[in-house]
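The block that comes next holds chain A.
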Amino acid sequence: MSGLLDIKNLEVGFGAVTAIKGISLSLYRGTRMGIVGESGSGKSTLGLATLGLLPDFARCSGEVLFDGTALHWDNDMAMAGVRGSRIGFVHQDPMGAFSPVHTIGTHLTRAYLSAHPGASKADATKAAVDRLDEVEITDAKSRLRHYPHEYSGGMRQRVMIAAALIGNPELLIADEPTTALDVTTQAAVLRVMNDVIEARGMGLILITHDLGVVAEICSEVAVMYHGELIQHVPVDQIHEKAHPYTEALLKARPRPGMRGERLPTIAELLPEGWSDV
Partner candidate 1 sequence: MTSLILSRLVSSFIALLGAALVAFVALRLAPGDAARLTLGAFATDEAVAALRSEMGLDQSILTQFYVYIRDFFTGDWGRSYALGEPVRSLLGQRFPATLELGLYAFCMAFVSALVLALWGAHRKGPISDGVPKALGVLALGVPQFWFGLVLLIVGFEMTGLFPGPAGRLPATVTPPAGPTGMYTVDALLHGDLKTFATALHHLFLPALALGLLPFGFLYRLLRANLEDVSGAPFALVARAHGQSRLRVMVATLLPNAIIPMLTASGLIFGQLLAGSVLVERVYNWPGAGMLVTQGVLQQDYAVVQVFILLSAVIYIVTNLIVDIVAASIDPRLAKGGA
Partner candidate 2 sequence: MRHLFLPFAILGVLALAVFLGPLLWRIDPLEMDFTAFLAAPSLDHPMGTDATGRDVLARFLAGGRLSLLVGAVVMIAGLVPGALIGLISARVGGLVDTVLMRVMDSIAAFPPILLAMAVAIGLGGGLWAAVLGVVVSTVPFFARLMRSEVMRIRSFPFIEASEAMGGTPWFTLRWHIVPHAATTMLVQCASVFGYAIITLAGLGFVGLGAEVPTPEWGVMITEGMQYALTGQWWLTIFPGLGILIAVVGTNLLADRLSKVLGGGNS
């Protein structure tokens, strides 16, 4: 049976570098998958490739099926019909993800109108207010007129989630949604995201390097290393049958009681000869 999202043998290269080396992965409706890995492991590329948003010079091969239908990345109009209205996207940089010369309202209503072509401006504004309410932005109506720089980082990230939801997508791809935020704000944003995903029964792909976050929110975890998928298991089994790399990743996390000890690096933790992959 096919899932909500089926990635089949996806390969992505930039120039001489192969960023993703033949990954196959399925995500079922309502599943929340965390994709973890170090920087450069190809996890962000995987998210962008799914949406067909890689730069023009990227080479892609393989196939991604959404709801059983193959996505045609080189057809911009067809992809525009998928982006926003079937797959939502949250970017990692809450600062740069908003056009500084447009109001928050403009961002939201444009996102709404491209998912609902032909809808009225009033509908768009109403949807914008509702989505801001949903991500717990108070006084949403008057805040629509504000510019991005008048919002705090955590608020901007919640607005980005609201904008990703405004087209009613079935899947949300969140690319390091909390990396740029401080720890307390991170927790608040994650909670909001978790709540809306749960309430809507959406699928989620959470791209992160933080295994703790994955453990809290996700039901499955996929581990990437150097462009390859090395493990894909339910999140509660990650300790039981951990791949040597996953184990290394787990051990490299700071834990209570480690005060005074140096954190080990991945390379030290890997078994001999393994990193030649």
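On how the list was made: all candidates are chains of the complex that A comes from, given by their letters.
Following the convention adopted for this analysis, contacts are C-beta pairs under 8 Å (C-beta built on N, C-alpha and C of every residue); 3 or more make two chains touch, one makes a residue touch a chain; residues count from 1.
Note that the structure is predicted; figures quoted are calculated from it, not measured.
By the touch criterion defined above, chain A in this complex contacts candidate 1 out of 1 or 2. Across the complex, candidate 1 is touched by residues 48, 51, 53, 56, 76-77, 80-85, 88-89, 91, 93, 96-102, 110-111, 114-115, 147, 149-150, 160, 163-164, 166-167 of chain A.
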